[in-house]
Structures are given as structure tokens and as C-alpha cells.
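A short write-up of the structure that comes next.
And now, chain A:
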Amino acid sequence: MAAYVAMLTKVGLEHYLVVGGILFALGIYIVLTRRNAISILLGVELILNSAGLNYVAFSHFSTGNVDGQIYTVFIIMLAASEAAIGLAIVLAIYQLFATIDVEATETLKD
Partner candidate 1 sequence: MDLGNLASLKLFHPEIVLAGTIILLTILDLVVANKRLMAYVGLAGCLVALAATLELYGTEPTLLFHRMVALDNFALFFKVVTLVALVAAIWMSIGSGEVRQVHLGEYYIVLLTCGFGMFFMASGNNLLMAYLGLELVSLTSYILTGMLPHNRRSAEAALKYLIYGGVASGTMIYGMSWVFGMAGSLDYAAINAAMSQGDGNEAGLFIAFVFILAGFGYKMAFAPFHMWSPDVYQGAPTPFTGFLSVASNAAGLAILIRFFYPAVSTLGQEGIWTFQAFPALQWTDLLVAVSIVTMTWGNLSALNQNNVKRLLAYSGIAHAGYIMMGLVVLNNDGLTAMLFYVVVYLIMNLGAFLVVMVVANATGREDMEAYRGLAWRGAAFPAVCMAVFVFSLTGLPPLAGFIGKLLLFAAIIEGQFYVLAVAAIINTVISLYYYARIAKTMFLDDPGPDDGPVTATASAVPLLGALMVLTVVLGVYWGPLLDYTTGSLGFFMK
Partner candidate 2 sequence: MTEHVLSYMVFFPLAGMLVVLILPSGRHDLIRWVSAAATVPPLILGVWLYANFDTTTTGMQFVERAAWIPAFNIEYFIGVDGLSVSMLLLTALLSFLCIFASWGIDKGVKGYFALFLLLDTGMTGVFVALDFVLFYVFWEVMLLPMYFLIGIWGGPRKEYAAIKFFLYTLLGSVLMLVAILALYFYSEPNTFDMTKLMDRSSLYSTTPLAMWPFNVWGWGFQHVVWMALFIGFAIKIPAFPFHTWLPDAHVEAPTAISVILAGILLKMGTYGILRINYPMLPAATADLAFWFLAALGAWNIVYGGLCAMAQTDMKKLVAYSSVSHMGYVMLGMAAFNTQGINGAVLQMFNHGTITAMLFLLVGVIYDRAHHRDINGFGGLAGIMPVYAGFTALAFFASMGLPGLSGFVSEVLVLLGAWPKYHALTIIAALGIVITAGYMLWMMQRVYLGPPNEKYRDLPEINGREIFTLFPLGVIVVVVGVYPRVVLDLLQASLNNINQMVISHLS
């Protein structure tokens, strides 16, 4: 019991990892269940954030240098690029299909 209490009272690496894990899982949940293209992109952002959080946490607890932080910076940068391109595509889809529901845009299939 004491061990569990200690686990809860002292914030360590694992706590951050668990938060990251939850974010990751929620992101996965979103991409699995959402039908709205923008919502799915939100899920992707959650996944990227979870990874970023992991890197910073490791950077802080495991390496003691800023390598992980720099990685996170790049993640953020790439997330931004991806969002820009993704949203441009979404707009194009909306122009062509008048909806962004991915179930409505299924012309490519077997």
C-alpha cells in the first residue's frame, strides 16, 4: 500500500509517460471512430503531442540534456506543416464533395 501511495505522491517519469499514453490512446480512439476529417486530424495532433510529451519527459528524467526537447520542437514544427497541408486537402475535399465526412468520400475502393 505504501508503495502505491509513494507512487502517487512522488511525481516521476512514469507519471508523465502515463499521461502521454492516455493522450496517445485517445488520439487513436479519435482516428478510429471519428468520421469528420478535421476531427481525425485533431486525433493526429493528440498523438503527436503525446510523443512530444514523452520526449520532453525523457529529456528531463533520463538524459539530462536537451536532445529530447529539440526533438519535440521538430515534432511541433512538423505537426504545423502537416496541419497546414491537411487542412488544405480538407478544403479541397470540401470543394469537391461538399462534405468532409470520410464516409462520404469513398470513391476509391475495391
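Keep this in mind: contacts are C-beta pairs under 8 Å (C-beta built on N, C-alpha and C of every residue); 3 or more make two chains touch, one makes a residue touch a chain; residues count from 1.
In picking the candidates, the idea was that all candidates are chains of the complex that A comes from, given by their letters.
Predicted model only: the values in this text are computed from it and were never measured.
Check each candidate in turn (1 or 2) and state which touches chain A within the complex.
Candidate in contact with chain A: 1, the rest do not touch it.
So in the complex, which bits of chain A are touching candidate 1?
Listed in rising order, the residues of chain A that touch candidate 1 are 13, 17, 20, 24, 27-28, 31, 37, 40-41, 43-44, 47-48, 50-51, 54-55, 57-58, 62-63, 67-68, 70-71, 74-75, 78, 81-82, 85-86, 89-90, 92-93, 96-97, 102, 105-110.
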